[in-house]
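Excluded from the complex is one protein chain; the other protein chains are retained at their positions.
Residue numbering begins at 1 within each chain, and the chains themselves are lettered A, B and C in the order written.
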Amino acid sequence: MAKMNMIQALNSAMDVMLDRDPGVVVLGEDVGYFGGVFRTTDGLQRKYGEHRVLDTPISELGIVASAIGMAVNGLRPVAEIQFADYIYPGYDQIVSELARLRYRSAGEFYAPVTIRTPCGGGIRGGQTHSQSPEAIFAHICGIKVVMPSNPYDAKGLLISAIEDDDPVIFLEPKRLYNGPFDGDPDKPAVPWSAHARGEVPEGHYTVPISKAEIVRAGRDATIIAYGTMVHVAEAAANALGLDAEIIDVRTIVPLDAETLCESVKRTGRCLIVHEATRFGGFGAEIAATVQEECFWQLEAPIGRVGGWDTPYPHAFEWEYFPGQKRVASALEALMSAS
Amino acid sequence: MAKMNMIQALNSAMDVMLDRDPGVVVLGEDVGYFGGVFRTTDGLQRKYGEHRVLDTPISELGIVASAIGMAVNGLRPVAEIQFADYIYPGYDQIVSELARLRYRSAGEFYAPVTIRTPCGGGIRGGQTHSQSPEAIFAHICGIKVVMPSNPYDAKGLLISAIEDDDPVIFLEPKRLYNGPFDGDPDKPAVPWSAHARGEVPEGHYTVPISKAEIVRAGRDATIIAYGTMVHVAEAAANALGLDAEIIDVRTIVPLDAETLCESVKRTGRCLIVHEATRFGGFGAEIAATVQEECFWQLEAPIGRVGGWDTPYPHAFEWEYFPGQKRVASALEALMSAS
Amino acid sequence: MPSRLRSRLHVPKPPARPGNKSDFSYLKLQPAGAQPKPDVRISAQATLPLATGLVRVLDDNHSAVGAWDPHLEPEVLQAGLRHMLLTRVFDERMQRTQRQGRISFYMRSYGEEAVSVAQAMALRPGDMLFPSYRNQGLYMVRGRPLVELMCQLLSNTRDMCKGRQLPVMYHWRQGNIFSISGNLTTQFPQAVGWAMAAAIKGEDHVASTWIGEGSSAEGDFHAGMVFAEVYQAPVLLNIVNNQWAISTFQGFAGGEKSTFAARGPGYGVPGIRVDGNDFLAVYAVTQWAADRARKGGGPTLIEHVTYRAAAHSTSDDPSRYRPKDEYLSWPLGDPVDRLKEHLIAQGAWTEERHAALTKELEDEVGASWKAATQYGTLNEGPRLDPDLMFEDVFKDMPAHLARQRDQLRAERG
Partner (left out) sequence: MPSRLRSRLHVPKPPARPGNKSDFSYLKLQPAGAQPKPDVRISAQATLPLATGLVRVLDDNHSAVGAWDPHLEPEVLQAGLRHMLLTRVFDERMQRTQRQGRISFYMRSYGEEAVSVAQAMALRPGDMLFPSYRNQGLYMVRGRPLVELMCQLLSNTRDMCKGRQLPVMYHWRQGNIFSISGNLTTQFPQAVGWAMAAAIKGEDHVASTWIGEGSSAEGDFHAGMVFAEVYQAPVLLNIVNNQWAISTFQGFAGGEKSTFAARGPGYGVPGIRVDGNDFLAVYAVTQWAADRARKGGGPTLIEHVTYRAAAHSTSDDPSRYRPKDEYLSWPLGDPVDRLKEHLIAQGAWTEERHAALTKELEDEVGASWKAATQYGTLNEGPRLDPDLMFEDVFKDMPAHLARQRDQLRAERG
């Protein structure tokens, strides 16, 4: 096992797959010679050549569309969108084409494309380098949506995504690239090498898509989170000394509702935490499902914590970010409700 | 008062506004000389000239972007997207620009653009003429989202939208264009002239944005719906002889949560019905909010009925459509839960 | 807004509206044989005369003239005539069945048959086609049984799309024809991606894609052009300029001050404007562009000048926005008639054989229709199993869809 941060783990996943499968190609803005603005594809072009690791024109539409065409011609493209905030010009190709192709052609054509894109805030990126758009993909049938919270999962899930014959939107919480982040920007940064999930096998392995993970067992409440918020939730629960069960959703579509509901049925209380704006966010789907399945076991209203329903403002990054305080006060409300 | 169907009511709203405000312009594919593929803009170019009612190139991106530019230059554009299924190429301009302009410029610039677009199924349109994409706009902060269920509201809400200084996505359930539709395709079509809400004033009036309407008072349960589903819900409740309160949401953003929750607190039971795919749909937001606000009054899990989580298939239109049967069985489950 | 000022906005106007006399004087034409045929290694810039002129082979006396004459054997031309005629007969029959309420929707390619037929014939079977909804001729050439197309139109138990798509939204993996999308222009950059993959794999196949001139306004057009140029992808990028996009004429897509083909050289992509109703010219241009692509010369943008003789679709009534008989004065004639007259002039065809062929094809279409309706129509059984609705959303059905499938089963009793 090696120590890897999330960038290295993602790089390793692509490296493994480029090596195993000559059909795998990597493409995106600045991903080739330069190795990506976050260096996630560093060294891959040197190793596999500029015909398998492609710099592209600045057109997210063109990146998605050409990846679809390549996939239909037998390749297995891994496309990078430089920031999730810039995925919208490719939205039509994702929604109307990538997600629909298998269905509309009754399975004759399909496009095993993985779209990787850094998401989330906490890096002073302002409103156009901080978004978490998982909900606008979760609502689109025909596409899988994944968000890892640590290097081990990141590599295993990315390999699963590339091997999957369905298209996958692979959202990378960029605040976690270098280390776990518990929501407190004033604390010194912790590297992944100090974390168990920073131990990553060098070779091929998979983490299954559509399986949530119970990160920590607990009895008093269930906290459902994904991406950066898994770490924030854990810190908030610890700060309160709460015996909370913490679940990392990992796969947003298809959602592992069973694992979530089974836990809530045991604890009777549920808080959902994500970084995306709250209104109409994916937390709503989780809440709606949980109340449906666990109504008779619920002892308190399901809580939801998210980003405020505003753009992500540059100067108010930490007032905006759903940090430990916001999670903790939601937990307190959750535990005191009766 | 005149009898109008929904197309005539929408046409009348634009007519009134083109007449009152020389800054109002109407633009879109085929909307000018031809009067629109649904004839919603029929006669407007003849009346106001081809510089105020513009045919455009086939570019939803260009339609939204040019409308933003026009709005910044003092006009009040009403843009038509021919089908809601074709709005995605304009999604980046809507999300990153139209919705964000006021915020990012601290109020110095804003774009009072109304985007009208026919949505929903029931007209044998197959998967690319039947979609209901309200959820992917509801999650985007900075844009209002409206969906009327009858001619009177359609005209009053469209005038409000055009007069509103915020951008508005105005979704028109096309199955309601010619008459109310209760979900039964085998029954003879009913025209709006036979319906109270087909009585529409000829001149200027408004229906306020962000106010839901209690369509029918009731004590046993609250059914929350919008667009076509208001009529289906009513028919299903009638068929069961249920004394349900039926609420037409009308404005999806900003949501009139107060009216919804006040009702559910009274009835203790809640069913949410929309035509869009269920997973991650706007019903999830309503359910999440209602369970939060009304937890202690709820006597049963909140139910959600929507389209299946598949594209809208041409041959299975009525198996797909969330019709009276699906609503009725959800109501039965709702009423029998205990 | 000061209303006393006069608007300076330019608003394109079609030359004729209902009630006016048709007027095609805006069309820049050239006589057959006027354009030289350059070597396929020509630079993009040097194609500008080809992109603003008009490649034609068939002259007014029905002879094939000039450098672009592909010198095809009579048998090839007869096959082309047959495919075009079959396309037309098929379209007419399907239009009628729609009028009778037996299919929900239809779109004809009347007047544009040469584009799909000549191009499919000039390409190889291994070349991949990314069509729009008005390229049914591709299926005729590649030989898909009519019954299979009809079953799609009927959404019946043998529907290749399993009931999921509107009529005409075919696909054919085995025949290398891509799935048609309801969303315009999306296939254009996808074809480029397919061609990039062919190049990456070192294969010899080319891709070919078709969009309408109206559709060329979408951003997908631009992405396709840029990616094709940057990677020199082996792809034929076709704009079928049939003068109309539903109710708006080609000036609303940017055709007033330039040709569509001329955009090519601007992007560094060779452009050719061809008489789309001239089977021989379309064939020759396609052959040239495919040859260029196979030799590593990269993409070619081809504008086919033609006319949408029929309504946009069965939902459309063109008499509301253009003179009813405009097609009769279309200066480039009818593609079927022109090839027929050429063959007759060559002594390789007769009116009698033409009539007989027409009858034969009508019978074939009629018999196919009969066979197809056995498998059900939209309104009459047998019907597809509604369970199919939940398949192919993903490769494997996830739990929530299985639950919904069961729920529908219960609902249906």
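Going forward, a contact is a pair of C-beta atoms (placed from the backbone, for glycine too) under 8 Å apart; a residue touches a chain by one contact, two chains touch by 3 or more.
As the structure is a computational prediction, the values presented were derived from the model and not from experiment.
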Since one chain is left out of the picture, which of the remaining chains does it touch in the full complex?
A, B, C
Which of C:92, C:203, C:341 or C:387 sits in contact with the chain that's absent?
C:203
Taking the entire complex into account, which one of B:185, B:201 or B:254 touches the absent chain?
B:254
Of B:5, B:96 or B:310, the residue touching the omitted chain is B:96
Would you mind spotting which of A:109, A:205, A:295 or A:308 touches the chain that isn't drawn?
A:308
Which subunit B residues would touch the chain omitted from the figure, given the whole complex?
25, 51-52, 56-57, 59, 61-62, 65-75, 89, 92-93, 96-97, 100-110, 141-142, 144, 164-166, 210, 254-255, 257-258
Per the touch rule stated above, subunit C touches the missing chain via residues 1-2, 5-12, 43-45, 48, 52, 196, 199-203, 217-223, 225-226, 229-234, 251-254, 256-258, 262-269, 271, 296, 298
Since one chain isn't shown, list which residues of subunit A touch it in the complete complex.
22-23, 29-30, 32-34, 37, 49-51, 54-62, 74-75, 85-86, 88-89, 124-129, 279, 308-311, 313-316, 319-320, 325-326, 329
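One rule holds in what follows: only the chains that are shown with their structure count from here on.
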Which one chain sits nearest the middle, judging by mean Cα positions?
B
Note: subunit B sits from subunit A at a C-alpha centroid distance in Å of 31
Could you tell me the distance, in whole angstrom, between the mean C-alpha positions of subunit A and subunit C?
41
Separation of subunit B from subunit C, taking each centre as the mean of its C-alpha atoms, in whole Å:
35
Spell out, as numbers or ranges, the residues of subunit B touching 2 or more other chains.
85, 88-89, 127-128, 279, 309-311
Touching two or more other chains - residues of subunit C
161-162, 164-165, 169, 181-183, 219-220, 393, 400
